[in-house]
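With one protein chain withheld, the remaining protein chains of the complex are depicted in position.
Just so it is clear, A, B and C label the chains in written order, and each chain counts residues from 1 on its own.
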Amino acid sequence: MGIDAAALLLDVTLAATVVALGWRCVITADRFETVAVFIGISLVMAIAWTRLEAPDLALAEAALGAGLNGALLLAAWAETRGIEDGPAERRIAGPALLAATTMAVAGAGLAPLVGAEAGLAAEIAARLDQTGVSYPVTAVLVDFRALDTLLELCVLLAALAATWQLGAARPLLRGKLYGPVFVAYVRIALPLLVVLAAALLWRGATSPGGAFQAGATLAAAGVLLLLVNPAGRVPALSWAYRICASLGVLAFLGLGTGVTAVTGRFLDWPLSHAGALVLVAETAATVAIATTLALLVVGGRPVAQRGRVGKRH
Amino acid sequence: MGTTAETLLAHLPIAIIVIPLAGAVACFVLPRAARALMAVLGIAGTVASGWLAADVLEHGARGYVVGGWAPPLGIALHADGLAAALVALTAVLMTVCGSLARPRRSGDAFFTSWLFAWAALAVVFLSDDAFNVYVGLELLGIASVALVASPGTRPALHAALRYLAAGLTGSLLYLLGAALLYASEGTLSFAGLEDAGGAPAAAALAFMTVGLLLKCAVFPLHGWLPGAHGCAPAPASAVLSGVVVKSGIYLIWRLWSDTLFGVPADAAANLLGALGVGALLWGAAMAWRAERLKIVIAYSTVSQLGYLVMAVPLLRTAGVEALAGVMLLAAAHAFAKAGCFLAAGAVLARRRSDRLETLAGLVSQMPIAAFALGVGTVSLVGLPPSGGFAGKWLLIQASFAVHAWWWAAVFIAGSLLSAAVLIRALAPAFEAAPADCASRAERAGASEWTALAIALGALALGPLAGPWTSLVTEGSIP
Amino acid sequence: MTSAGFVIYATAGVALIGAGAFGLARARDALRRIVAINVAALGVLTTMVALAARGGGEADPVTHAMVLTGLVVSASATALALALVRRMAHLRGEEDADGHDG
Partner (left out) sequence: MNSIPDVLGALLVFAGTAFAVLGTVGLLRFPDPMSRLHALTKADGTGLGLCVAGLSLIARDVSAAMLMILLWLGVMLSGATAAHLVARRLLARQESAGGN
């Protein structure tokens, strides 16, 4: 009883914190506060999700929401300081009405679902032995709904291509982090992150983890690597980037088409080799996700710099 | 011969998705070969899509179970006549307009986005799975935003950002709806959702519909469209107006007729119809005030989308006949609009401006482009023998059949409005060229001839209404 | 997770969706709009995570896969949106600089 009450208190506190931060984030007049509070929400949310039996999702949320988007939001805030679009925001009634309607419809839709049960957990558990992996979420991602994952990798690639056409990358933080302490830190952190990514990928077959968590971790390692550079220059490795970023889509398309000859269906892994094929596809996806996320942080096409770096402000 | 062709046929639905996807990755990895890859894969995709349409017309709908897992565990594709027709329309427009694209410098990114958009459209049209469609919509959104942003100017970037925000919000609402559906029904397959009901399904339908209305710019959620379609390069505008916005309308049709959810939704369907009328009027009013040719054409899209949404209540009551009419209208609009945008692009390229007053002398100097604009206008207004006329005719018949004569009145009034708007915009083209311009006719380029050919497609749809209608209604929804 | 937990976190999710809708309708600044959309996205995803856990015991794997996909997809779109914002600020800076020089 005591434990239950404590758990309830924890859940209510977490939920209330997230909601309070969420409203604070959209109400505050200070743009920096908006960004900082949003990063905070992402982190608290990750804790909340572990309470909901979703540690792997929490990891992905912390890496993508707080890490990737947090870094990009801070960069965008720094570069748009002083050129805020439009006049001050005074409207209250219309937005409040919109928010109330949305919440009412969502609440009405969700209310009957309390205590009701519908889902495919049992069916999926019963067929796990036909998939080559034993963790249900990974099985859904790479086998039952592999087409979703293929398209998701395409979304990442499309976002990267769209970002690249906007122009050349500018130096990351202009090398402001560079120094002996940071270099020593990267020397220790980089191998740890790579090992962690490999562990997450390998564990994904049997327990929470998988290509996305591993890719996000590896992307963090990649960003560190790009930051260890006195001028903050991003090396212009066009070919390597292009191939690494496409590797996931290429693997899913290639293997998916290849197995069609054996099993007669696109992305239908033959049972005898399912484990190995899935591992290859997931490894390729990990490399692609890591490359793409790291390059999205860079935010432009990495090109060879001639002479001086960029334009000074 | 039989077995090989049969095997290939069986894989056509997934091939139509895989071919442009492979092309997109290939363009990204081999940027120098992007244009050649685009041409080759465009032809392959068009052949595959045409073959699928022919097969569906002859043998009926065709399904495909991806990964060997049937729904609800896995994802199925379902190519009925409606989906096959839209896929074929997409393939033709994507290939023809793509061959005209002259991207600024980063051609690889342009063609990658182009082919991703094509693949995503195929997913949205063919997939039977609500969540798979969500991922397809996101891919379509990001690729389309990339196309809008490709000129790299500040107005283009601004329009792209607005488009992205609208698309992201729309797909978020759609995702919430899909999650509610799965949580209450235990499946994401549209086929398995046919008798979904209750408050969760009603809320899901509301969220998904609003999200899609935002994504396909139906009045009053159309604010992002004129900027995005007006700033994009002409071939991109052509496919964005021609097929991309129709993907959202197509999903609305499916949600409101295929999966009725057991919701007492007739009142809500009439509300959608009213939004359509609003779109028709507002789009026409804004097109009347616009000062640039591309903006006029973009607002005309806002207006024409009104017809497609107005058809929702008719689809529920009049069924197949209304579907035939509205699809004819949609296809005619796709061709006419693509032709108009390509012609406007040619004018813009030649005259460095598409302001209406600079159109003076167009008929004598760029007769082919002017002719393309004229042919497109004929179909958009709905004059015989165009596809626009045939589509409206079928819709008017359908509304009389269910004693909903007021819809017929709206269709006729809409034609008059379109005529007024487009004729006002094109009138300067018939004026004499200003003295400082050379009065000689200039040699028409490939883009002008293509614009004319595509616009003539809208005219040809009138006589071809029979086969098109039998394809569209093959194994179809209502 | 019990139904009490589901109610708590689903309510939080819906409240975040409301916050996002409010912020989106109110904001004029692009950065704020993007953050507001992301707040709403977190609300939708939290609602989904709560729905997945409502049965107690092992969470629903399909919903978890959907959340993971949704997370990656919305993060990519956000990254593109922020790249557009940064590019626009850069172009504006260049134009201003040109204006002052000339």
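Everything that follows uses one rule, which is that contacts are C-beta pairs under 8 Å (C-beta built on N, C-alpha and C of every residue); 3 or more make two chains touch, one makes a residue touch a chain.
Remember, it's a predicted structure, so these values are computed and weren't measured experimentally.
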Contacts of the hidden chain among displayed chains: A
Residue among A:3, A:29, A:188 or A:261 touching the omitted chain: A:188
Residue, one of A:177, A:198 or A:279, that touches the chain absent here: A:177
Positions on subunit A where the hidden chain makes contact: 176-177, 179, 181-182, 185, 188-189, 192
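Everything that follows uses one rule, which is that only the chains that are shown with their structure count from here on.
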Centre-to-centre distance between subunit C and subunit B (centres being mean Cα positions), rounded to whole Å: 28
Inter-chain centre distance, subunit A versus subunit B - centres from mean C-alpha coordinates, in Å: 31
Inter-centroid spacing, subunit C versus subunit A (mean Cα positions, whole Å): 12
For subunit C, residues that touch 2 or more chains besides their own: 17, 24, 30, 34, 47, 51, 62-63, 69, 73, 76-78, 80, 84-85, 87, 92
Two or more partner chains touched - positions in subunit A: 106, 110, 113, 119-120, 124, 144-145, 148, 152, 155, 158-159, 162, 166-167
Of subunit A, residues touching subunit B in the complex: 105-106, 108-113, 116, 118-120, 123-124, 127, 143-148, 150-152, 154-155, 157-159, 161-162, 164-167, 242-243, 245-246, 249-250, 253, 256-257, 260, 263-269, 301
Residue numbers on subunit C that touch subunit B, as the complex places them: 17, 24, 30, 33-34, 37, 40-41, 44, 47-48, 51, 62-63, 66, 69-70, 73-74, 76-78, 80-81, 84-85, 87-88, 91-92, 95
Interface residues, subunit C side, partner subunit A - complex: 1, 3-12, 14-32, 34-36, 38-39, 42-43, 45-47, 49-55, 58-65, 67-69, 71-73, 75-80, 82-87, 89-90, 92-94
